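With one protein chain removed, the remaining protein chains of the complex are shown where they sit.
For chain A:
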């Protein structure tokens, strides 16, 4: 069968051609191509990895931001609360102080009024006493203006004293 017996010449040429093509392609085609493909795959893998990393970083940043924001919000609330408290305290204090001051002023005023009243009263009393004395003096002067009248009065006084 001619079909099943390999021709020497063809066999030889194929062998030579295959070996040459293999060596040429290995050096000039497969190596650079495979190297490039690997490089690109690594590039892509690296790019994906770095993208993931950036994404993670972004997420972290965002969560950090959020926590910062929450913290700030909390702080603000705290500050507001404190401010309100302080205000209340100040207002209260002021009120207290005002009240105390007012009561003190009132007390002082009352005291002063009392003192003045007392002084006035004393003055009035002194005036009245003086006037009473003067009046009494005048009355006495008039009633005891004769010797008989003095006598009569001494007698009445003596009569009123009962010797036991």
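By our rule, a residue touches a chain if its C-beta (ideal position, glycine included) is under 8 Å from a C-beta of that chain, and two chains touch if they have at least 3 such contacts; residues count from 1.
Rule of thumb we're sticking to: contacts and distances are computed from a predicted model.
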{"item": "Undisplayed chain, where the name is taken from the UniProt record, one of \"DNA-binding XRE family transcriptional regulator\", \"Spermidine/putrescine transport system permease protein\", \"Putative integral membrane protein\" or \"ATP synthase subunit a\"", "value": "\"ATP synthase subunit a\""}
{"item": "Residue ranges of chain A at the interface with the undisplayed chain", "value": "2-15, 17-18, 21-22, 24-26, 28-37, 39-40, 43"}
